[in-house]
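All protein chains of the complex are present and in place, except for one that has been dropped.
Letters are used for the chains, namely A and B, taken in the order the chains are written, and counting of residues starts over at 1 for each.
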Amino acid sequence: MSDKADIQRRPVNRALPVLLGPAYLWLAVTVFLPLSAMVYFSFLSETPIGGREAVWTLSNYGEFFDKAFYRTLMWRSFRLGAEVTLLCFLFGFPCAYVLAKMVKGRWREALFLLVILPFWSNALVRIFSWTMVLRGNGVLERLVNVFLPDVGSLNLMFTYPAILIGLVHSYLPYMILTCYISIQAIDDDLIEAARSMGAGRFTVFRRILLPLALPGIMAGSILTFVPVIGSFMEPRLLGGRNGTFIGTVIEDQFTAVFNWPLGAALSFIMLGFVLIVLLLAAPMIRRAST
Amino acid sequence: MKRPTRYLTTLSKVYLGVILLFLYVPIVVMAVMSFNASPLYALPLELTLDWYRALASNHKLIDAGINSLKLAVMTTVIASLLGTAAALAFFRYEFPGKRLLQILLYPPIAIPWLIIGTSMLIFFFWIGIGRGLHAMLLGHVALALPYVVIVVSARLAGFDRTLEEAARSLGASPLQVLRYVTLPYLLPGVVAAGLFAFAVSFDQFVVSYFLAVPGVSTLPVEIYTAIRKGFTPEVNAIATLVISVSMVLLLAVARLYKFGGTR
Partner (left out) sequence: MTVNTDTLLGRLQRSSIAVLVLVAFPGALLAAEEIRVLNWQGYGTDEAWALEAFEAQTDISVVHDYFNSEQEMLTKLRTNPGTYDVVLINSAFTSVAAREGLIQALDLSRLNNAADLSPEMRDNAGLSHDGKTFGAAWVWGLTSFAVDTTDIDPVPDSIDALWDEAYAGRVGWRDDAVESVMLAAIATGQDINEPTDLDAIRDKLRALKPQIRTFWSSENEWNQFMSSNEFDIATYWSGSASRSKSQFKLPVEFVIPTEGAIGWLDGLSIATDAPHESAAYQFIDWMIDPAFYVQWDTDVGAPASANAKALEQLDETAFNRQILGDAEKLANVQFMGAMEDSQREAFLALWQGTKTYLQE
């Protein structure tokens, strides 16, 4: 590695705009300008397309605070995000640990691939496949009834748990992957040393494993939490009448109701809450990245 | 108590098995259902190849599949080029605003796709870029770009700069250094990043959904429409094909690059 002084001595030359220009121009057109346009739209009274007259208004934001069900839905979406993230951690972390520390050699490689393979398949198709497993008289119900004939109908489809199952299935591989990478980097000798000095399993977990694996846990949590908050396809397909969330309402504003300004305002309110959550988690993220 | 007891090892193996079962059961069910005769997914199973035959003449799904492939390939090429260039710039130069530019890479990851997708819809529609394959390509590259920069930067972090210096002092031009020293070292990182970009694009539903126009869509969008508006097991058939192909692809890549294996 060269030292810092050497790097700084290089003049900021002509290569810089050539190297960075295309990427950031692209991001500007596809992310930053669209987000700005969305801010603008969220203050309009109507979708200004097809000769409609729009005036400035705050009413789209007011709508959110006027109508209780928007708040209910926002809360439900955040609860869903938190629960899915927690479940992914509870199931994914031990799995990552077993993979990283208890399986060796070729087996580890093979099992690791098996775990991340589903991530390579289509997310939508995986959600749909759950509808076939969970539905009434479907695969799961028939299987359970073979062993426990008295149970009868499970009534799992179109419930909140069905949405949880589908989402955990979608995001579990992310969590396992990120945790695996950080657990693998932990020196075995460190754990051995702690154990030989008399630390119990739980102490080792709390004092060594958890802090050292924190970067992976945080990365996995963000990669899970953020998309789940905005999910609309999964609740629609698995949730039935329990599948109304803020994401589905926002989608409706764009594809059906044609109230883009309201959709934009709801999106920014949601984004605001996401940022608040990320800020609250910031101390942990900072600790994780040092 | 100091080593994992036999009982614990067995338990952990069983646990791993249960997780794998959870991950694979729905995929297997879907594949099996693609051979089931009932269009309403009724059980018990009656084997048939009808849905695969129907798929062969379903132009909507096949066209959507071709669109998805085209998009994924173009996204991979463009995102790899732009992302690698940006990663090189961050690695080589110190300049005012560098930190800010790095932070600006995160919005595509840290903002829900729903918001990214709808804001693109608003903006593209408004200024006349419109929707369709070109708009989806714009969106997919934006989503893949940050991942490429991150993966390539990770590879660069382990690069020994004295190699470049040595090449330069032996009389190589900057372009020659790039061509013969830097890029060969970077290649595995770029390939991994490219794979990531391919997966992001090929699997992308939300952004494509908002940018699709009637008659031009991608496989995930077409599958979603099919599920919501009248579904046939042909979709299971194409999904099974897609999953098989992508899994074989990943396995091949894994054999070549051994990522995730021993370090």
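As a convention for this text, a residue touches a chain if its C-beta (ideal position, glycine included) is under 8 Å from a C-beta of that chain, and two chains touch if they have at least 3 such contacts.
Bear in mind that the values here come from a model prediction, so they are computed numbers and not experimental data.
S.K.: Quick one: say which of B:I27, B:L55 or B:I223 touches the chain that got left out.
M.R.: From the options B:I27, B:L55 or B:I223, the contact with the absent chain belongs to B:L55.
S.K.: Among the options B:V25, B:I109 or B:L241, which residue touches the chain absent from this view?
M.R.: B:L241
S.K.: List every residue of chain A that touches the chain not included in the displayed model.
M.R.: Missing-chain contacts on chain A: residues 49-51, 67, 69, 72-73, 135-138, 155, 157-158, 240-244, 249, 255-258.
S.K.: With the missing chain put back, which residues of chain B would touch it? List them for me.
M.R.: 40-42, 49, 52-53, 55-56, 62, 125, 213-215, 225, 228-231, 241, 244
One rule holds in what follows: only the chains that are shown with their structure count from here on.
S.K.: Starting from the mean Cα coordinates of chain A and chain B, work out the distance between those two points in Å.
M.R.: Taking the average C-alpha coordinate of chain A and of chain B, the gap between them is 16 Å.
S.K.: Can you check the complex and tell me which residues of chain B touch chain A?
M.R.: It comes out as residues 1-2, 4, 9, 12-13, 15-16, 19-20, 22-27, 29-30, 33, 41, 43, 81-83, 85-86, 88-89, 92-95, 101, 104-105, 107-116, 118-127, 138-139, 141-142, 145, 149, 160-162, 165, 199, 202-203, 205-206, 210, 219-220, 223-224, 227-228, 235, 239, 242-243, 246-247, 249-251, 254, 258, 260-263.
S.K.: Give every residue of chain A touching chain B within the complex, in rising order.
M.R.: It is residues 1-2, 4, 7-8, 10, 12-13, 15-16, 18-20, 22-24, 26-27, 29-35, 37-38, 41, 49, 91, 94-95, 98-99, 102-103, 105, 108-109, 111-126, 128-130, 132-133, 135, 137-139, 142, 169, 172-173, 180, 184, 192, 195-196, 222-223, 226-227, 229-233, 236-237, 247, 250-251, 254-255, 260, 263-264, 267, 270-271, 274, 278 of chain A that touch chain B.
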